[in-house]
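This part shows chain A:
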Amino acid sequence: MSVLEVRNLQTHFFTDAGVVKAVDGVDFALNEGEVLGLVGESGSGKSVTGFSILRLVDPPGRVVGGQILFRGQDLAQLPASEMRRLRGNKIAMIFQDPMMTLNPVLRIDTQMIEAVRAHDKVSAKAARDRAISALSKVGIPSPAERLDAYPHQFSGGMRQRVAIAIALLNGPDLIVADEPTTALDVTIQSQILAEVQDLARDTGTALIWITHDLAVVAGLADRVAVMYAGRIVETGQTDDVLTTPGHPYSVGLLGSIPGHGQRGERLTQIPGMAPNMAHLPPGCAFAPRCFNADERCRTDAPGIEDMERVRQLRCHHPLTKAGGTP
Partner candidate 1 sequence: QDLRIGLAAEPSSADPHFHNLGPNNQLRRNMFESLVGSDEQQKLFPQLATSWRPLDDTRWEFKLREGVTFSDGSAFDAYDVVYSVCRIPGVPDSPSLFTTYTKAIKDFEVPDPMTLIVHTAAPYPLLPTEFSTWGIISAKANGVDGASIDFSPEGCGDLAYPESQAFNEGAAAIGTGPFLLESFRRGEGIELVRNPDYWGDAAPWERVSMKPLTSDGPRVAALFAGDVDFIENPPLQDLERINSEGGLQVVQGISNRVIYLHMDHEQEPSPMITGTDGKNPLKDVRVREALSIAINRDAIVDRIMGGVAVAAGELLPAGMFGAHEDGAMPPAPYDADRAQALLAEAGYPDGFGITIGTPNDRYINDAQVAQAVAQMWARIGVTTEIDAVTASTFFSRRNAYEFSVYLAGWGAGTGEMSSPIKALVATRDGDRGYGGTNRGQYSNPEVDDLLTKALATVDDDARQELLRESSRVAMADWAILPLHFEVTPWAMTDKITYAPRVDQYTLPASIKPVQ
Partner candidate 2 sequence: MTAMLELSDVSRQFVKKLDSIEKLAKKLGASVSESCVNAVDSASFHIARGEVVGLVGESGCGKSTLGRMVAGLLPVSGGTIRFEGVDVTDAASADAKTARLRIQMIFQDPMSSLNPRMKVEEIVGEAAVYHGLTTRREMSAYVAGILRQVGLDPAYAQRFPHQFSGGQRQRIGIARALAVRPEFLICDESIAALDVSIQAQVINLFQDLRRELDLTYLFISHDLSVVEHIADRVVVMYLGRIVEIASTEALFDDPQHPYTQALIDQVPRLGAGRQTYRTIKGEIPSPLAPPPGCHFHPRCPMAGPRCTRDTPVLRNDAGRSVACHLHDGGTE
């Protein structure tokens, strides 16, 4: 049963320099307890996709099309007040920079209790207890005392744990995590990853994990979606996509990453650079950088091709036949 189904999501920014189609037709679905890794280079629209789901896109951005079906209910059509009731309750979000996501002048307890009381009319005491248990769940020692602290009294990793604890407070069905470990050191990152893995398993919460680091996704996600220029170009089981990428971009991306045992070899590189989202080329946005592109790629935008039940590609010349090798 899918928790979330996004269909043809379009989020555009109406800037002075023109319309930036940051998300331009994204489709994916997510089942209960599933972890979806959303990867792609900077500016490909990952964050905007995440914000769109929570309807938190800042002006001049707007969701201009598509459906966001959360348990069958279209979030795109929901009145603002209803949406607010869902946020932090059924759908939670975690941000990249743990220094910035907690309000520096409010104590942790204020920030946690308000999250509880925004949805449940419980006593402050009860809300506090819930905050304490959430903090201990994410591995913060002596949570009761730590509640009285201010964010700056925590280290980066701790802060990110607090943010995760806040996301967990109301037992959400879905968490959107936008690069929550990118700003952290490797050792801290792996601590958090371990924590999240356990939590997702225990609570059955569905998770969208946004990152630009394929390696992180490899270890964490059930399925992975690769974004390029506002579109998902490939989705599939993590192992499948990583071992047998079907889209030339996925291939390029994987090739760019220095792997174990390839010391000193030349990396395969994707030529050129990411396109300007305000002036996307017609046809396939990746065509100018694609080694495999032809005329058709430059004029027609490819549609989604279901390769398998769970494998989808957006390419005129996919490198993988169903289940096959390139």
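These made the cut because all candidates are chains of the complex that A comes from, given by their letters.
Here is the rule we use: contacts are C-beta pairs under 8 Å (C-beta built on N, C-alpha and C of every residue); 3 or more make two chains touch, one makes a residue touch a chain; residues count from 1.
No experiment lies behind these values; they were computed from the predicted model shown.
Asker: Which of the candidates 1 or 2 touches chain A in this complex?
Answerer: 2
Asker: Help me check something: in the complex, which residues belonging to chain A touch candidate 2?
Answerer: Going through chain A, the ones touching candidate 2 are 41-42, 155, 157-158, 185-191, 193-194, 197, 212-216, 218-220, 238-239, 242-243, 252-260, 262-271, 273-274.
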